[in-house]
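Below is the structure I would like to discuss, written out as structure tokens.
Removed: one protein chain of the complex. Kept in place: all other protein chains.
Note that the chains are named A, B and C in the order they appear, and that numbering of residues resets to 1 at the start of each chain.
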Amino acid sequence: MLDVTDLACRRGERDLFSGLGFQLPARTLLHVRGRNGSGKTSLLRVLCGLLRPDAGSIRWRGENIRELAEDYHRDLLYFGHLNGLKADLTGLENLRIASTLDQAPVDEDAIIEALARIGLEGFEDLPTRMLSQGQKKRVALARLILSKAPLWILDEPFTALDVDAVEFLQQLISAQVADGGSVVLTTHQEVPLTRGAIQRLTLGETVDDLDAATPAAH
Amino acid sequence: MNWFKLASPAAFYPFAGRLIPRFGLAALVLVLIGFDWGFFLTSDQLGGSNPQKEYYRIIFVHVPAAWMSMWLYLVLAAWSAIGLVFNTRLSFMMAKAVAPTGAIFTFLALWTGALWGRPSWGTYWDWDPRLTSELLLFFLYIGYIALHSAIDDTRRADRAAALLAIVGLVMVPVIFLSINCPDPTQCASLHQRSDPGSIHLSILIPMLSMTLGFWAYSFAAVFARLRTIILTREADSAWAREVIAQEART
Amino acid sequence: MFRVFYCVLARDITLAMRRRTDVLTTLFFFVIVVSLFPLGVGSEREQLRLLGPGVVWVAALLASMLALERLFAADYDDGTLEQLLLTGQPLAVLVLGKVVAHWLLTGLPLVLIAPLVAMQYHLSPPAIWVMMAALAIGTPVLSLIGAIGAALTLGLRGGGILLSLLILPLYVPVLVYGAGAVSVSAIDIADTEPYLSLLSAFLLGASLLAPLAAAAALRISLE
Partner (left out) sequence: MMAFFSQGGYGGYVWGAFGMTFGLLLIEILQLRASQRKTLTRLSRLLRLRAPRQTASSAGRAQGTAGTKS
């Protein structure tokens, strides 16, 4: 469904990657790996359409995402380094606004249930600034439960989560893939899938690094 | 000559290099003609309904500088728009290269305007609509340059400054309207209304010659700045390496 | 579409209501600047009456500009702005929602407090009404144009001072006709009509174009 050809990205004076191409069919998880600074986050932002690539094209269901613009974003859920929560709003309010803006408004009960499933029962009416790092992350991840988007792009979703939450997230991701969706994610964690395929993509190091020993492509 | 080829920095770099001396020479000749004519072939005094003494000669630099400042802002905004629409790198570099020269001409228009105003109106600064417009144009140039230099990422700097230039261009007519007609029902508050047809030929010729000279100068200066920008940004490419190696030897 | 507009509007107002001091800061800044002028230029009534319109408008310009710095910055810092860009809604509509909320929180209070500061300058009652009308039409234009600048300077060091450099020249038309309307009202109240219609034209133009420009600027700044 996602079709990437000859993608190149420069940040500042540095080439992050070039000539990158892959296809991501439905029921597939793409696991992007690479060292710090190898351009993982940039790649995900390019895939979201937040960052304009220097060359190459990205097609979603056969159409360029530049032309799809908002239509593409409706099919997409992006989870970045920042949680995207307003600290002064409660978890409930945050999720209600997020779902309204995604044009898939859900009722309050669904949100409360989602928060309960991710282990935040009783916290829904607290401003998120009162929550711990991990709890904030959980609130943000509750968007995944509510989302109906076929494409998830997740940047390091496992950091700051405890063992239970990691396991729960793994289940969510594997359910998304099993339901016919696609997931792109960066993580150092393995994601076991019940059904569907895993692709691996390793962004190579710049050869300027002295101890660069990893081959450029897998 | 294939003009589309010149859109690539690699082709434009040597092309600009060849043009700089020609424009420089043209600028020198035209400015000298304008200067010579203006000082030796025109009368010392300006008669008519608005008698002026020798200080009127300031208009031989004031008017050309003011014209250039506005023309260069148009050029700046045009290249910015082309860059944003077609996403061509060279257009952004062109816009960036134009800005300082435009700002200099704007400053000169203000400076010479003030020096003309003192003997003419008895004050260095009067809120004359044309001078005030120049002042605001100067702020627009400064804004463009400041925004561009405040952003580290080249691409964001190019695009953000380009958008600002276009917003500025859209606002310019409104700003000029508000300055020229603070009272919307009547707009005739200019200190001196000038009608191009009534300007004496002996005044018009040096003024035009000077304008063309400034125009040629702008080409030379902008191309020179552009070449440095191109080289800095393309330093990683093969052709730029050759050029750098070559020019470093000479 | 109206639904997302309303959602963003309600969100920003809820947020501001949880941090009420931010709203009051802008208001008091306006009041303080206006109150300082008579101390500087002397308190002669006739002089104050002449200066009043200009001073109030310049203060409004500065107040609205200072508040603008925060328009997108908070959303940028916590990542919600990124999410707004990816909502699958026309970004210009979301920007318009944010700008309207911003005006309700920073512009509207200025309009409402205008009679108070106008009295400091001994403006006549009709002039006060004209000033309120001019501020009510003019300050949204300031918020709209300012949003472009706020989006362009997002996340830059020294963003606030840079913002003023970029935006203040663009505020000139609003300043000229806003203050002009109040000055003219001292002579004949009917003369203010062309001023107010020009301001309304600016408001119409700005509300059509500025959200598009600000949305484009946000896309550029978030790359």
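Simple rule for what comes next: a residue touches a chain if its C-beta (ideal position, glycine included) is under 8 Å from a C-beta of that chain, and two chains touch if they have at least 3 such contacts.
If you're wondering where the values come from, they're calculated on a predicted model, not measured in any experiment.
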item: Which residue of B:Thr112, B:Thr132, B:Thr154 or B:Ser209 touches the chain not shown here; value: B:Thr112
item: Which of A:Leu16, A:Leu47 or A:Leu161 contacts the chain that the document leaves out; value: A:Leu16
item: Where the missing chain touches chain B, by residue; value: 35, 39, 44-45, 53-55, 57-58, 61-62, 65, 100-101, 104, 107-108, 111-112, 115-116, 118-119, 217, 221, 224-225, 227-228, 231-232, 235-236, 240-241, 244-245, 247-248
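FYI, only the chains that are shown with their structure count from here on.
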item: Chain whose Cα centroid lies at the greatest distance from that of chain B; value: A
item: Rounded Å distance between chain A and chain B, as computed from the means of their C-alpha atoms; value: 48
item: Separation of chain B from chain C, taking each centre as the mean of its C-alpha atoms, in whole Å; value: 32
item: Two or more partner chains touched - positions in chain B; value: 153
item: Chain C, residues touching no fewer than two other chains; value: 223
item: Touch list for chain C against partner chain B, complex; value: 145, 148, 152-153, 156-158, 162, 165-166, 168-170, 172-173, 176-177, 180, 184, 191, 194-195, 198, 202, 209, 213, 216-217, 220-221, 223
item: Residue ranges of chain A in contact with chain C within the complex; value: 48-52, 70-76, 78, 80-89, 93, 97-98, 100-103, 127
item: Parts of chain C lying in touch with chain A, wherever the complex brings them together; value: 3-4, 7-8, 11, 14-15, 18-19, 77-80, 82-90, 94, 222-223
